[in-house]
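What follows is a short report on a single structure.
Here is chain A:
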Amino acid sequence: MSFYDHFKQFNWDDISMSIYAKTAKDVERALAKPKRDLEDFKALISPAAEPYLEQMAKLSYSLTRKRFGNTMSLYIPLYLSNLCANACTYCGFSMENRIKRRTLNKEEVAAEIEAIKRMKFDNVLLVTGEHETKVGMKYFREMVPMIKQRFNYLAMEVQPLDQDEYAELKSLGLDAVMVYQETYHPSTYAEHHLRGNKMDFRYRLETPDRLARAGIDKIGIGSLIGLEEWRTDCFFAAAHLDYLERTYWQSRYSISFPRLRPCAGNAPTSGLQPKSVMTDKQLVQLICAYRLFNPEVELSLSTRESPKFRDNVLPLGITSMSAASKTQPGGYATEEVELEQFEISDERSAASVEDMIRAKGFDPVWRDWHSVYSG
Partner candidate 1 sequence: MTPPNHSITELNDATSGKDKLVIITINDQPQQVALNANLQQIITQFSLPDVGCVFAINNQVVPRSEWASTVLSEGDSISLFQAIAGG
Partner candidate 2 sequence: MSMLKIGDKEFQSRLFTGTGKFSNSALMAEAIQVSGSQLATMALKRVDVNDQQDDILQPLIHAGVNLLPNTSGAKNAKDAVFAAQLAREALGTNWVKLEIHPDPKYLMPDPIETLAAAEQLVREGFIVLPYCHADPVLCKRLEEVGCAAVMPLGAPIGSNKGIVSHDFLEIIIDQANVPVVVDAGIGAPSHAARAMEMGADAVLVNTAIAAASDPVAMAKAFKMAVESGRMAYEAGLAGQVSHAVASSPLTAFLDDL
């Protein structure tokens, strides 16, 4: 049993229709309830909820303070490799793109670590392309312990792995894994994933199940907003979260909202247009809807979004942010810009972001959780 068995029962078009059929009454009822379910989530992300945005924001603000106080966790992505055996239409690392491929060796990783440590980060997200043979378990076995030695919390965003591989990485110090389904619409998924293991929709979909069974502390999921009709895709992410929390009650979860961003490179990656455009206002609506639906989940905002947007959205439900990100391997130690995975919008330094967070009345948290007992 996995989310796949549960997922099969959903009908994309029916879900879409039911979201668009939500009325102001549904929204008001959802707002008034102390506990909200997936039907309420649909109402809150529907067009009918748009006039209620300020009210949603206030509620979301309130709920987030109750659970998280005034803290903001900070993390930084560390790109180890841009080698990739997949061809994904939206990504700068697609194997079809002729870019300089690089996989950091131990010395280079060490240099990145030093640069990152100078910026005060203690929570690192290791990112690679998806190349099973050249950047696979052998590489991870080498790098994970080395990196974990220097940082309190270690997350990974790499190719989906088997359960026993996750269990092994956990014993080497892995705390969290982010794995985005990109889109929950199987045929659209097939249109955007043209070569490589990532073509396997189901294996990717079942990754959070494997992660939870391997005992990984935190599991991050989400859709790449814009590949499909965004409301329906985000509903599926919420349904996925709901299933995971019910089934694996000892794990914790994180939601991200990456919006499709321009990335350079050869066609089709350059000039890829989102199928449905999500406005800034709608992203705020989505963030609030997630918070109203689930007061306890981590909501994470990356540097894909602009400084002004991030600064203002910060108090409304976000609990985790990256800063000063470089989305290319070796980006921290070196200055030359090779091809990035995606364009960064917020290029402020970690120190600037920290100042901003304080100015807004929040306490930047570099070290989230000290695992004294469980190693």
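Per the selection procedure, all candidates are chains of the complex that A comes from, given by their letters.
Here, a residue touches a chain if its C-beta (ideal position, glycine included) is under 8 Å from a C-beta of that chain, and two chains touch if they have at least 3 such contacts; residues count from 1.
What you see is a predicted model; the values in this text were computed from it and never measured.
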{"item": "Of 1 or 2, the one touching chain A somewhere in this complex", "value": "2"}
{"item": "Candidate 2-touching residues of chain A, taken from the complex the two chains share", "value": "29, 31-35, 53-55, 57-59, 61-62, 65, 246-247, 249, 280-281, 284, 306, 308-309, 312, 315-316"}
